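The structure's right below; bear with me while I get my questions together.
As you look at this complex, bear in mind that one protein chain is not there, while each of the others sits in place.
Chain naming follows the written order as A, B and C, and within any one chain the residues start at number 1.
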């Protein structure tokens, strides 16, 4: 149907050196406004406030996921593996490239605040009246739905789904490498080439040659370290808390018919929960940051202070606590209220394990498993074979943290009951 | 007056691994709103549209310049060089940290469009009624002026000026390394450790031990490559052209009393040229991008189209031309006008050598020279000793490029005179 | 007593970038024949037959251990930690530099074959009539014994011993980084800077600040991976087996008064077990390899073949076996003998866990423990605090391998009993 580009196009990339584009459809998709918008959404949300190098965008990550997927498929083709359905290449590459298309600004926080889901938006954009949708439809009328169903894991060929979404998928491999590169930590340095060489299409899914076990162990350990060093870093959590509180306050003000000085489209639609695809695509981090800059001047002291905290990086302090029960939290909240603070905004308890912590757990459904293929062509679930994966797979870890505005709490700490005071006096 | 921090603070940095902060004044300066604002200004302006990794901010570069300066001074102190005035450490570190404080959003373009100068703004912010100013004044009443005079190159001790601004200064060394790291090119990999080891304070300026000559040659070659590969990349120039045209159009609309749907503070002040320090500090790239997003919906077709081009990265096409004279340009402009195009916005000629190209030139004043110190304690200007530097120092290079909107010109190319047509038919 | 060098000397090093030498005694020690001899001893023995990059010498590793130790002490001095005895700097640096001085060619194999111990030789060289001994004695008459006692772990100040030999010592940190660099694997990339920053002298030993826990976890995981990927690699084991068999055969021939064509000093003394220090220092890998080259031409077929195998890298094949008992081994040996093979040389069983596998085990004496120092200045043994270390610390792993000459066994495999044959038919 479509041929190759007359000349391969490349993007210079710090992680993969070059991203290679050979198919016209990929080139066209990259040049759509919807895909270019990902330049204005950071890959790691507010993490740049903790690791100043982490300014990289979802645009670069999406290209990276595409590139890894391209390399895997290219290896499958070169090796003539019969279990790989060659005709699925384009749908796989498009799904890899577009899988994050629906991410909003500061994605995790905005999804939590407004009860949205980026995967739904991804599919709406892909199948909707957009340039991306038009390009896919031009390729084949049912192509948008095909690509979307890969992302929704309902595509008829499970091996394509497995290639794009699995515990060893291109998404995870790219973000580990990329986030390690841009933050500057070296926990995420996995042996990508070796893992790619060890992947095999096998009976409708992607498995790993057993001799690649150590490379997979190393990859899982890297993920473990990255979660605790980067993704769950308490300073990043603190900035996310401020962000969610800003959204909460603004929403509550809107419900009270507060007259904002600055409130431009599509923010009202976001707060009212009736965004069209077109409006959603106008959301980016520039708009959110501009809104916060302006809201510093609004008459509501709570909103104004929270925005100032975010913009000027005056984040909440945190303390680690061993154990805390619901009663104690209630007591602290009451004590805060008595002392004139507002526990609604001045106190937050955080348990990072509540969050998606996807170090491999073997007790889950088979598509979350990593399978090893031995020399006798038998499959083994990874933790059966790897001592080290078995020993970490049950690990359930989590530190509770209290977050609060230090200046305000310091001012009233002497008024707090004596059994509560120790939490806040350091 | 002030002591060290009880415990050294560090920032994780991909280029220098860690940035070390030992002095309370540096820690306090970093935490001001004025310094945090640099997180919202990209180091390389629009280069991220060419190299998608180049999203890094002036915040990270400023920390890097501080860190290199700290290392140089620390080496001077450890080696007890008598020509280094120890009491100047704090003023040098503060000047290094703050030297880019006045950069605006998309700095080079905005400076050109509005005839501003970031160095002036840096000094206004440092000496003004700001948190940075307050911290410096608390250190010593005349300290803001001292720091500003280092940046303005008028400080009484020329060695401090020379440390912060010279052809081998911490600023250039950090940006070569940092821009190479984030774009992913490897032209900028200089042997920082070796250069730092070779620097010597000597009679009021910083010189290089002769045995470090090759490292300096390599540094200059890296700079040369970085200029032509990164800083003067024609795609980046194309995006800067669009940017300046947006500003030009918006300014002209304001002068015509056009009613903007979106025009919030401090944009009117920017266009009228009467920004206060406080207003200037509200300018960031989020605001500019938000304005462009909104201006797509304005009723002026020229402005709307230009904004769309910038946001959706539909940049102007470019062609390289060997020679072009003023008459020919005039003819092209007339032909464009005849064909219904607007040469004011639809044509731009660019000569990158018009821009600050600071590969070392020996015929310039002594503070632009690199001096080598030989074993007999004699000084030699670098190009006297280095064949390779001498051979490149006279190089004057530059390609002329024409930039234009391909879709519009393609539509009328057949109407152009036959001697003009070849420029535009590829 | 001695001052600093007038100018710091540096060695360019791929792992640490530069090795810095500031003390004359260190410079003099490096330039002794005994230390220069380490250039002729590979750091990883026969591993270069598996990983062709692993040609690096114990010379470079020894410089690296010195450099890390220098950095640690320099950090202790800069921070003015009162628990660090400043006067111990020189003894610590010398012990770090010289700790591997007694390694012989293909060290682990030669030690096993001749029942020697490199640590003993290190101490004999340090305290003996050598240039190293003379330099140390010139520094202080009892200095050779002091340095030796640090290496023997009997020095009066346990903190110096702990600095030079502990689960987190400079030796291990350098070899992980260096072996990873030269083999090209990326399992060994530890965050050296962070670990160094976290070390504290505390009550007579070196401990780690609790906030460095993740860096230490990562370091232990790297070690685990390096052991299984590099140090216990079955191809390397195979070459070590050949090496030991050559020594065994030559020893047995000497005992039978076999007349070697090639047998030069100090080889006879090595085989007779009566090497003087001076003779020991004449042993290097060039001599061993030259002997093997020559012994290919000896009249003994076993020796000749083994030498050919080593020189031409015709190693033994290996098979992994789940379980093997003593009886079975005996049966195989008998079957081999019946089929005309010589099980003495044609069969070897290997259990890598028999070897020093020093991933951290908490049940050991306190000097093998890593202790964390929390904010309340309390110590915790690492595995109490780290889930992941606790979960791996009990891991006991090991694969049994059979090694044998494939060509010979293939020729007689059909003669082997049917229950034995499967081991050898792949």
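FYI, a residue touches a chain if its C-beta (ideal position, glycine included) is under 8 Å from a C-beta of that chain, and two chains touch if they have at least 3 such contacts.
This is a predicted model, so every value here is computed, not measured.
J.: Using the document's definition of touch, tell me which of B:229, B:269, B:304 or B:337 contacts the absent chain.
T.: Missing-chain contact among the listed residues: B:229.
J.: Would you mind spotting which of C:48, C:106 or C:202 touches the chain that isn't drawn?
T.: C:48
J.: Check the options C:75, C:189, C:282 or C:304 and report the residue that touches the missing chain.
T.: Residue touching the absent chain, from the options given: C:282.
J.: Tell me, which residues in chain B touch the chain that this view leaves out?
T.: Chain B touches the missing chain through residues 185-187, 189-191, 214, 217-218, 221, 224-225, 228-229, 387-388, 391-392, 395, 397.
J.: What chain C residues would touch the chain not displayed?
T.: Its contact residues with the unshown chain are 11-15, 17, 31, 33, 36, 39-40, 48-49, 51-53, 55-57, 59-60, 63, 181-185, 262, 264, 282, 284-287, 289-290, 293-294, 311-313.
J.: So which bits of chain A touch the chain we can't see?
T.: These residues touch the chain not displayed: 10, 17-18, 193-194, 197.
Operating definition for what follows: only the chains that are shown with their structure count from here on.
J.: On a C-alpha centroid basis, what's the spacing between chain B and chain C, in Å?
T.: Roughly 51 Å, centre to centre.
J.: Between chain A and chain B, what is the separation of their C-alpha centroids in Å?
T.: Taking the average C-alpha coordinate of chain A and of chain B, the gap between them is 32 Å.
J.: How many angstrom lie between the centres of chain A and chain C, each centre taken as the mean Cα position?
T.: Taking the average C-alpha coordinate of chain A and of chain C, the gap between them is 43 Å.
J.: Spell out, as numbers or ranges, the residues of chain B touching 2 or more other chains.
T.: Where chain B meets two or more other chains at a single residue, that happens at 17.
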